[in-house]
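Shown here: the complex without one of its protein chains, the others still in place.
Up next, chain A:
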Amino acid sequence: MDAVKKELTRKSKASRQDQRGKLISLACVTLIMLVVLSILYMITSKGLATFFENKMSIVDFFTKQVWNPSAKPQALVGALPMIVGSFSVTVLSALLAAPFAIATAIFMVDIAGKRGRKILQPVIELLVGIPSVVYGFIGLTVVVPFTRTVFGGTGFGILSGTFVLFVMVLPTVTSMYVDSLKAVPQFYREASLALGATRWQTIYKVIIRASIPGLLTAIIFGMARAFGEALAVQMVIGNASILPSDLVSPASTLTSVLTTGIGNTVLGTLPNNALWSLALVLLLMSLVFNLLTRFIGKKGAF
């Protein structure tokens, strides 16, 4: 009797496994949190060093147009051209991609039927999976000459960057919007059709309207991707840290300056710290995009 009782009150193998599993998960989460926190700390401290250690003006950083952190005797860290470049390519490519993404997503969910979706889904997913260097390479060989011939200039510039990013963010925005369209309940469609609406009226008066929060989230995700894209943009934008006066002259973005400059600076010096400041701006912007999507996600259901 006592032997059975002892056996029953002892911790079972399963419950010990349970505890061990919990411990392993906790360890993994802690490790990841440590990594994230140390990355945040590193970028922030290095990024702020430009202003606190090297005594550069934070106002100049956001308003001045000349980027030459290694200039003697007075270094110049005006990041405005890069900030403008980054925002231009991001906003323009999102604006360009949005209508295509909306149309594609609606076609996939509400028009093409099951078979059409089966074909289109992998195509969209494939576009997401192509490495950005390949996009950049195609951009360099196709888009840049195209822009040069059609719009003039050297071909390098914000316009080419926009075109390349357009193709890159389109699948992201589309597949996210497809998910949100699928989440619009079928009974809205039925209710609308039963009131004598045509399919097109149902789509634009009910479905799109009901899914606007989802659409905005999708577009902001696309913008976040465009904002952070480095390689493909760097290959086609021309990399001149000049405040862009038009869309077809060479410009630069935060990311392109980072990728081109990072190998040519020494850790701890101003030119290096200045690059960290750019990284900090990128980090803060992705935080903003993230918060925006959360904010919108809370407001709407789909």
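Definition applied: a residue touches a chain if its C-beta (ideal position, glycine included) is under 8 Å from a C-beta of that chain, and two chains touch if they have at least 3 such contacts; residues count from 1.
As a convention for this text, contacts and distances are computed from a predicted model.
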Legend entry - Protein name, per the UniProt record, of whichever chain is missing from view ("Phosphate ABC transporter ATP-binding protein PstB", "2-oxoglutarate ferredoxin oxidoreductase gamma subunit", "Sarcosine oxidase subunit beta" or "Fe-S cluster assembly ATPase SufC"): "Phosphate ABC transporter ATP-binding protein PstB"
Inset, instruction - Among A:V142, A:L193 or A:I242, single out the residue that touches the unshown chain. - result: A:L193
Inset, instruction - Can you work out which residue in A:I124, A:V206 or A:A226 touches the chain that's missing from view? - result: A:V206
Inset, instruction - Pick out the residues on chain A that sit against the missing chain. - result: 185, 187-188, 190-198, 201, 205-206, 209-210, 301
